[in-house]
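Note that one protein chain is taken out, while the other chains of the complex remain in position.
Just so it is clear, A and B label the chains in written order, and each chain counts residues from 1 on its own.
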Amino acid sequence: MIEELRKKAEELLKNGTVKVVFGYGEGSTPERTRPVFITKPEDVNKLTWNKYCVYNLTTYLKRQETRKLGKPALILKGCDARTIIVLLKECQIKREDVYIIGVTCDGVGDPLATKCEACDVHTPLIYDDLVGEKRENKEVPFEERYAELDEYEKLGEKEKWEFWQKQFEKCIKCYACSNICPLCFCDRCIVEKNQPQWIDPSAHPRGNLSWNVTRAYHLAGRCINCEECQRVCPVDIPLNLLNKKLAKEAEKSFNYRPGYNIDDELAMSTYKEDDDQDFFK
Amino acid sequence: MSETKFEPKIIAFLCNWCTYAGADLAGTGRKQYQANVRIIKLPCTGGIDPLFLIKAFERGADGILVSGCHPGDCHYNSGNYHARRRWNVFRPLLEFCGINPDRIQFSWISAAEGGKWVETINSIVDTVRALGPFEGYHKLNTIGPEISGEAAAPSETG
């Protein structure tokens, strides 16, 4: 599979289809890989593929430094490719400006990442070329997809509060969670705005609560569950639980799952006249 | 000295075109209701960012009311529909973080519904009074100013 990837990358660079290939390279330890940006056909040997390729490389589509390398080909797993569908829907990229080398994937991470446990996109839903043997994307039932949330949802109000306070207290406001997120693409984040200062910049519990809740909320109906925020958090806050909770609510209320169907209206920029309003008086 | 009864602070984010006028109607109709509510008038519920709610709690609110036009009546055609989508996901998120959803209430009150305004306010004040002060949030450790208790009591009702 690695050979196939390298050959594909070489071909695309040689025939000028793309200027750069965003892929995975060897990391600083055997248990890590790192993003690499291949601009010369002779460098394609730097590309690799293994179970440690956890990164969602679409995040580099928002970065000025990597954008200026020219039209990219991205090596994307099924989950990562869902980001492309959201980015297209949100008019952040044009389809013709990216070339997608889809890879079929049986799960990444060691131990297996939680996002992989209920994967239904082993084969990417959008690609220009597919590398690896095509797998069937089996549907996973709703309950199973959000099973991780059960133990937290059944906690009492006070226990929930205490659990999250303990987590948020650790936050050091390094903003790795939002910087790694391919869908956090605002040029200037709400937390950087100080007239008025909506979110306390200090890393005290109050400021941390408003930051973490707002970050998650801004991904409501958008998060594609790549779990990158959680992976990069240096203080180990289970951020993806918040994202997943919102995804669950969006699916339950609007029957919408981001990144599956390019024809679906974006959940939060549309409405239905019969949306749920049981909680309104 | 006798113990003072807890009086909850309720912040109401109201749409200018309906609920605000409804509250006004309650006032001109000389209807009595509990004086715990502070109103913030906005052009439309569609313009209410969930951060407003977070900020209100930070600044000492014990309960929040968001109220706008009945579906189909939005002055801007669809603002309230968009708002409804937002609260559909934001409310469970806060609940997931351990914030009692009864502290945040939503309603549709038109300019003609002075009576409904009175009922809604009385009901949310009673609910929040029963829940007690939102100490969990107000006592969140900050090195910032202790703001709880700063918001002055409203000088008039409705």
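FYI, a contact is a pair of C-beta atoms (placed from the backbone, for glycine too) under 8 Å apart; a residue touches a chain by one contact, two chains touch by 3 or more.
Please note the rule applied: contacts and distances are computed from a predicted model.
Participant: For the chain not present in this complex, what protein name does its UniProt entry give, out of "Sugar ABC transporter permease", "Gas vesicle synthesis protein", "Sarcosine oxidase subunit delta" or "4Fe-4S ferredoxin iron-sulfur binding protein"?
Facilitator: So the chain that does not appear here would be "4Fe-4S ferredoxin iron-sulfur binding protein", according to UniProt.
Participant: Out of A:50, A:202 or A:270, which residue would touch the omitted chain in the full complex?
Facilitator: Looking across A:50, A:202 or A:270, the contact with the absent chain belongs to A:202.
Participant: Suppose we count only contacts with the excluded chain; which residues of subunit A make the list?
Facilitator: 27-29, 32-37, 55, 59-60, 63-66, 69, 172-176, 179-180, 192, 194, 197, 200-204, 207, 228, 231-232, 234-236
The rule is simple: only the chains that are shown with their structure count from here on.
Participant: Averaging only over C-alpha atoms, locate the centres of subunit A and subunit B and give their separation in whole Å.
Facilitator: 35
Participant: Write out the stretch or stretches of subunit B touching subunit A in their complex.
Facilitator: Of all residues in subunit B, those touching subunit A are 50-51, 54-55, 58, 71-72, 78, 81-82, 84-101, 105-108, 120, 123, 136, 140-144.
Participant: Mind listing the subunit A positions that touch subunit B in their complex?
Facilitator: 152-153, 157-165, 190, 198-200, 202, 204-207, 209-210, 213-214, 216-217, 220-221, 242, 245-246, 249-250, 253-254, 267-268, 270-273, 275-277, 279-281
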